[in-house]
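Apart from one protein chain that is not included, each protein chain of the complex appears where it belongs.
Going by the order they are written in, the chains are A, B and C; count residues from 1 in each one.
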Amino acid sequence: MAVKKLSKDKVKEALQELTKFRLIAPAKSDEVVIFKQIENPDEAYLEYGNSTVPPKRVVFPQTETLFRFLRGSPELKEKDVEEEGTTVIFGLRPCDARAMAIVDRLFSWDYEDPYYLKRRQLTTLVGLACVEPPSVNCFCTSLGGSPFGTEGLDILLTDMGDHYLVQALTEKGEKLQETLSAHLEDAPAGDEKKAEELAAAAEGKIARSINTEGIPEKLPTLWEHELWKKVSAACLGCGICTFLCPTCHCFDIQDEVEETGEGRRARMWDSCMFSEYTLHASGHNPRPTRRERTRNRISHKYSYYPKRFEVIACVGCGRCINLCPVNIDILEILEQVVDAS
Amino acid sequence: MVDIEKLREIAREIISRDDVRQLIGYRQGTYGFRARPAFVTDPGEVDKLIFSPACVNNLATYITLEERLPVPRGQEPDLRKVAVMVKGCDSRALVQQMEEKAYERERILVLGIPCTGVVDMDKVEKRFPGVLARGEIVLEGDKFLLTYDGKEEEVAKGELLADKCTRCRYPTPLVYDQLLDEEVARFADDDYADVEALEKRSAEEKWAYWEEKFSRCIRCYSCRNVCPMCYCEDCVLDRLNPQWMRRSVDVSENTAYHIARAYHLAGRCIQCGECQRVCPVDIPLMELNRKFYKDVEELYDYEPGTNAEAPPLLSTFKVDDREDFIM
Amino acid sequence: MNGKPKIGVYVCHCGTNIAGVVDVEEVVKFASTLPDVVIARNYSYMCSDPGQALITDDIEKLGLNRVVVASCSPRMHEPTFRKTLLSVDLNPYFLEMANIREQCSWVHEDPIAATEKAKRIVEAAVVKARRLEALDVKEVDVEPSCLVIGAGIAGIQAALDIADAGFKVYLVEKNPSVGGHMIQLDKTFPTLDCSACILTPKMVDVANHPNIELMTYSQVEEIGGYIGNFDIKVRKKSRFVDMDKCTGCGDCAEACRMAGRFPNEFDEGIGMRGAIYLPFPQAVPAKYTIDKENCLFLTKGKCGESPKCQEACQAKAINFELEDEIVEFKVGTIIVATGYDVFDARKKPEYAYGVYDNVLTALEFERLVNASGPTGGQIIMLERGKKKKKKEGEEAEPPRVPESITFIQCVGSRDKSVGNEYCSRVCCMYTAKLAHLVKDKLHDCEVTVFYMDVRAFGKGFEEFYDRVRREGVRYIRGNPSEIFKRGDKLVVKAEDTLTSTPLEHETDMVVLSVGLVPRSDNREIIDLLKLSQSSDLFYLEAHPKLRPVDTASDGIFLAGVCQGPKDIPDAVAQAKGAASAAMIPMASGKVKVEAQTSVVNEETCRGCGFCVQVCPYSAIELVEVNRMGWPVKVARVNEALCKGCGACAAACLSGSIQQRSFKDLQLLPQIQALGVK
Partner (left out) sequence: MAEKTDFEPNIVAFLCNWCSYAGADLAGTSRIHYPPNVRVIRVMCSGRVNPLFVMNALQQGADGVLISGCHPGDCHYMQGNYYARRRFNLMRNFLEYLGVEPERVRMSWVSASEGAKWKEVIEEVVNGVKAVGPMDMFKRRQLNW
């Protein structure tokens, strides 16, 4: 695989080239960075730390029609993901790409989710290495990731100052690199070595960490531990930590029906922090308070998921810490789990 | 400035009382300059309590947020008082909650904090990025003094002050059992400049502005959940039958959500600004609430959360209420 | 009972009234495609017998459980078709009407647009019909008795009429005697009948009527329940005089150590009384009352060796041990006839009332000219508060007779500065009457009236006003700005607005024609009965034109000035109206209550009380319930009081209170059906 360079003054033309696909890139509105479909290269904003909303919603939309129906009629019209066409997510962070790789395991597990998998298949991920950690609460290195991590990515870009180092990592990546060949040049000698140094330096700048060893096994033993009450006391029960988590993938399925009988079945993000999440039709709720819900959020990520898929469903992006309105800090919770007896 | 030792002493006394179940205050956050809510049930825990301009949360929310689990047969419900620390703005939430009969005055014990303003944590973290070690913020005259990583820096108060504080009419709590400091005289007032600026724009410009904001909404409901006035047992906006708005996240349903949320706060919002503070995608929710707030004040001479005896705004009327808009 | 909806849609041609514009066939075709519609038909006249038979046949044969009739306005034939449903035992509230005549075919010319609109209207009716629920039509029994609060002329008249019709009446009066303000008056305008002469026979009647239980010196303390079944609690205050034993001889009052020490309320403070007293000679009941605030024995625990009154009473009626008595009973209806206060002239300090002895209110002047008043009807200059200081054996100076008397009208009426914008309606005429009485008694007395306008609108009023002017009473148009004293004389400063001349008018006595204002204790009754007030703070009637004696609450009626200023004949007329209105439910014995009432989901109600505050009928209250072990307050609707306006449903933030037949889940689909496309 040839290593290339993308000169910064050619980024726009490269993006322009990519608009022939469904091009998704970080865009800034007010102070918020969100991945969205880009028609015009000027909309892309690559000088960002990390996006507020992770790019998971490109492959796992917040609201997604599964099929349409007419009440009383046996015919269904299924959503054809293929119609969305080839998609390029440009400039996502390694942690978010790794999150997709983790969530892939769930959607291709006992049931192969056609919507998600099709979309993943159509999507090429062009990552942007974190030369500087985007936030003080980054802890990707504790979970097997890295600011320069490549898991899940098809191409990795590294900011070298006046240009990006372009490394294709997969066949998909090579194909995309091919598409962009008119805008790429050969990488300067020594770039790769320099990138390795940058990677090492970036890892060194990750300030927070947790030793996850033993946590998946220990969590179930702390089911009734008083720590849950304490760490959840301030919780508001909102969806910030889960909706903005790149690995959270819970969804609810709802039918939206017009009075005419036309309707659609759609799935939409759900959050285990919402009180209705486990509310039974009977009115009974097996997770009646924020204590049980917080316990579930942590346990799902750090115990149930690794038990099933051999990987913790957390990439250490730090969003849940940064954005929690009441400073509930997953690392503090995990430390308490480690210390608990 | 609140004397922390005095605060802890008072808190210790309160939490030792038999008729007090819990004290809700503030403590140091897990990193940087953050502070967070503290829930104290034991005198041994009072030493973690603090108050500083970093204590942004409106703790009144927790009075109504706490879930009530079924009381096991043969047991009595724990109806002891909850003590809560409130700033001026937060105290108005208590007043409004009591106006709406959310609970009786005897159920709470209020530690009032005359407030000289809190910081906007986004502004702080933008100005001092990458601070992991726990830092401290104090107000010295017209400057915030920030101490972190062995460094000390001064910043003009206006640069870090939360927007809501620049319009605060009630720095001293309106309801309290004990005041933790000298009363603070009103140091700001509200001219609704932000709302008026938007009012002057054309219909197209207004909608372009809001469409962009509402389309960002991810419907995490943090604005609702953090709101001290949103405490229905079962929010009507969550209900499926009838369904006021769909769960789908698109600009239509999001707009409906934001209209309904803001309307439900008309004559009730007490301007604590928590909704806007917590919004992860920076929707200017207070600009919505403040439109109602302004109209309510101008049309009906009513300011929510200032008088627990007042009849709720929309459950009353005056015969000569304005009607020049009616055909 | 609700079941899965099976809807029949019936589209009426109404001859050519509908079918002339709307393509009825097309509407039927469309209706048959709508969800849950089992059958859609059309007919020339749906309201005719064969038309109704179509519906009843389908209900029976097809098992329809919802019916949509697309025809004229529901205000026209909803009752008709409800009965149609009922005739085949289908709940009448399973009917929904689609108004395609008054609001469609009659107002639109274009057949295509009208047909399109008719389809939308029918669709909205169908989607609502799918969600209709069966409602109970309830009736409540009516207790054949009435509580009348206040025994002035209005209360007395209402009580007598109802009692004469054979119903039981409880007449409750706060004061020791019945009679109200009317019994204080001397003559009545414009006929100059003696007020006492025409009223006392009625006062005696209420006391003796076999169907009337009179409770004087009593107050209503609690009222619960609703039309037909009000629970009443009355406190009969202790008079410390045994009503059965007292003969009304008056020996006690003469003996009282405090005799003549206290202003007599009945005489508006011009006359005096002792601690035990009869307010006036013709009082009913003619029983004495001890004023416990002023009685030496009751306040100090000591009255000389022993209370003089007790010594004097040969009937042994005085008993200081007597306590208040609480009486409880049930009534079916209530008439409020609590009357009024006169305007407190101290609120117009420029008139110096309370400063100068000879600035009087008209009601004080009534007592002054009254033959049964403290001066025996002699009009004399007053020396207030001097009486007490008079020393034993000192010769009283002969009373001075005023040489000029000046009346000022509109004191406290039509005056925004004191918050009373309204006209009190009686002042012009009673001023004329009093002026006449002065002229009658003191021929040479100069009488002047300052007025803004003279409103002599009633029967015989203008004639009377004319007569008084001919008698030499001088009317000056102008609103005095100040009253002050110059030497012996009072000076009224004013401007004659007809000639634009400022003037200072010297006079001996000024009579302020004070207006009528709501009673200062109005609040007590409002709280008891949850009455509303109009902007003038008098009690609010249910409709200003068509329901002038009703209140918003069924079974509660208004009589007399408590509803707004009126003169005696108007008060009597309204009392008779209230009496007959109250007798309607009592005579029928049953009342139907609204079925489309509000209902609370107690599981989700947060007890904020917005609905309680909004309800114009006080039909909602907060009650404590146990929610999984926790005491919580929730709203509860008294269905007998609810009138089904739905204001509560719009006030509720959590959607926990809903109006039956107009629930959110019934209206939102209608909005959707009308909005889409």
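In this section, a contact is a pair of C-beta atoms (placed from the backbone, for glycine too) under 8 Å apart; a residue touches a chain by one contact, two chains touch by 3 or more.
Nothing here was measured: the structure is a model prediction, and the numbers come from that model.
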item: Absent-chain contact - pick from C:Ala40, C:Ala542, C:Val612 or C:Leu641; value: C:Ala542
item: Touch criterion as defined above, residue of C:Ala40, C:Leu54 or C:Ile121 at the omitted chain; value: C:Ile121
item: Touching the absent chain when the full complex is considered, from B:Glu253, B:Glu274 or B:Glu303; value: B:Glu253
item: Option from C:Asp23, C:Asp36, C:Glu102 or C:Glu403 whose C-beta touches the chain left out; value: C:Glu102
item: Residue of B:Glu76, B:Asp189 or B:Glu323 touching the missing chain in the full complex; value: B:Glu323
item: Residue ranges of chain C at the interface with the undisplayed chain; value: 73-76, 99, 101-104, 106-110, 113-114, 116-117, 120-121, 124, 532, 540, 542-544, 552, 596, 614, 616-617, 643-647, 649-651, 659, 662, 664, 667-668, 670-672, 674-677
item: Hidden partner chain, residues of chain B it touches; value: 195, 198-199, 203-211, 214, 244-246, 248, 250-253, 255-256, 259-260, 262-263, 266-267, 288, 291-292, 295-296, 299-300, 313-315, 317-319, 321-323, 325-327
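Rule of thumb we're sticking to: only the chains that are shown with their structure count from here on.
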item: B-C or A-C, whichever has more C-beta pairs in contact; value: B-C
item: Rounded Å distance, chain A centre to chain B centre (Cα mean); value: 31
item: Interchain centroid distance [CA atoms averaged], chain B/chain C, Å; value: 45
item: Distance from the mean Cα position of chain C to that of chain A, given in whole angstrom; value: 69
item: Multi-chain contact residues (two or more partners), chain B; value: 69
item: Numbers and ranges of chain A residues touching at least 2 other chains; value: none
item: Residue ranges of chain B in contact with chain C within the complex; value: 68-72, 75, 77, 79, 100-102, 231-236, 239, 241-244, 264, 311-312, 314-316, 319
item: Chain A partner contacts - residues on chain B that touch it in the complex; value: 29-32, 34-37, 39, 57, 61-62, 65, 67, 69, 122, 129-132, 212, 216, 218-222, 224-226, 238, 246-250, 274, 277-278, 280-282
item: Contact set on chain A toward chain C in their complex; value: 71, 258-261
